[in-house]
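Structure first, then comments.
Up next, chain A:
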Amino acid sequence: MPDNPMDDAPVLRVRNLVTEYTVRTGAGLIQRRKPLRAVDDVSFDLGRGETLGLVGESGCGKSSLAKTLLRLVPASSGSITFEGTSLTDLSHKRMRSLRRDIQVIFQDPFTSLNPRMKVSRIISEPWEIFPDTVPADRREERVSELLHQVGLNAGDKDRFPHQFSGGQRQRIGIARALAVEPKLIVCDEPVSALDVSVQAQVVNLLQDIQKRLGLSYVFISHDLSVVRHIADRVAVMYLGKIVEIGDVDQVYDAPFHPYTQALISAVPDSERGREESTARRIILEGDVPSPLDPPSGCRFRTRCWKAVERCAVEQPELRVRPRTGHASACHFAEPAPILKGAR
Partner candidate 1 sequence: MDSTDTHSSAAATGRTPSADSASAVETVARPKPRHAKRNEPLLRVDGLRVRFQSPFGTVNAVNGVDLTLNPGETLGILGESGSGKSITAQAIMGLVPSPPGEVSGNGVYFKGQNLLGASGRKLRRVRGKEIAMVFQDSISSLNPGFTVGRQIAEMFRLHEGASRRESLRRAVEMIERVGIPSPEVRAGHYPHQFSGGMSQRIMIATALALRPAVVIADEPTTALDVTVQAQIMALLKQLQEETGMGLILITHDLHVLAEVADRVTVMYAGRVVETGTLREIYDRPRHPYTAGLMRCVPGIRRKEGSLQPIAGQPPVLTHIPNGCAFHPRCPLRVDECTHSVPRLRTVSSEHSTACIRHEEIDNAG
Partner candidate 2 sequence: AGCALGGHASPEDLGAELVVAANMEPQDLAAQGAYKEVNAVGLRNVVETLLQISPETGEIEGVLAESWEVVDSHTVRLKIREGVTFHDGTALDAETAAYMTEFVWDKDNNFTIQEYGGPQISARAIGDYEMEVTTDEPDPTLLHRLTLHGITSRKQIEEDASAHSQEPIGTGPYRFVEWQRGSYWSAERWDGWWGYEADDAPGTTEPPFERLRFEFRPEEGVRTAMAKSGEAHIAMFPAAADCNEAEHVNTYTCLAGPSDTYLYARLDHPSAGADPRLGDKRIREAFFLSIDAQSLNEHVIEFGTPLQGQLSWDGVTGFNPELDPYPYDPDRAAGLLGEAESDGVDVAGIPLEVRGRTGATPGIGSIVEAIGGMVNDTGFNAQFGLQEPAVANEIINTKPTQDRAYVQVHVRQNPFQDLGLVLESNYYCASRAVVWCDDGFDAELENALTLSGTERAAAFEQLAADIHGEYVIYPLSQLERSYLVNDGIADWEFGLGHRLQAIYMTPAS
């Protein structure tokens, strides 16, 4: 069990963050530009040593949020404050040195490593860019250390990424992230592409490292079970917005937002009896609307069984419940114990 955050000042403070892409519609020949709000007015805090899980359906903006945090895409508005420094209006140069503090692990271990670089180059590249971090004569040694730390052999450093299996590659990715001794790691679906039997190895490794180094994680996944396992707090996103955020157990055990309820109910569960799970399942109709053209008012109303006219007009605020800090954005939020009542 990770310890509770000891420091009150959050490592990361995100306020009203908006990320917009300009997309061209009408594929190919006639194109028009349209803004696409991938991240829409997102706010949250992340404490030291804490893991924030981020769940939501495909295309809801999880990766966009991650990339904005890393400043791989520019924020359109809002602020990101990392340990008191505002990232959003930092010069490129300052940002580059600050990048060491925030690292990233990607989903696809097959594309996130440059196939033309040896493992040792991949891990030591940041030291070439910032030569003062690790002196040249110590680098070799440090690479071995890092490889060991993620459960690989020192002998692996002269091999190329394609010579490793998926799980091993993901370990290399983790080693690269650790190389600059970051304080925060954004994990964008780090285990989604792995075999189930290997997935657990990586999850354990991440937890292990967090415990040892006191890192904070933003952990993105669409696998609700994994998030429950690793996260301290969880944020549920729908169409670019956070619809519910709170302590993992609170959100899973008593979700307020209808979307969260549906999401959790849809997760298949081998422990539950077949009849029971079918009976309790909330099956949503239709698909997620296009983010290019989101519904007015509450974004979820087109699929919500509780939706009334008001939902189409009034955008629900993210309301924080006192004491628990559990927040949700629904006019009709009431907790429903979806997972309770099991055997």
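Heads up, the rule we're going with is that a contact is a pair of C-beta atoms (placed from the backbone, for glycine too) under 8 Å apart; a residue touches a chain by one contact, two chains touch by 3 or more; residues count from 1.
For anyone wondering why these and not others, all candidates are chains of the complex that A comes from, given by their letters.
Being a predicted model, the structure only gives us computed values, none of them experimental.
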{"item": "Candidate from this complex that touches chain A, chosen among 1 or 2", "value": "1"}
{"item": "Residue ranges of chain A touching candidate 1 (in the complex, touch as defined)", "value": "1, 27, 57-58, 165, 167-168, 195-201, 203-204, 207, 222, 224-226, 228-229, 248-249, 252, 262-271, 274, 277-278, 281, 283-290, 292-293, 302-303, 339, 342"}
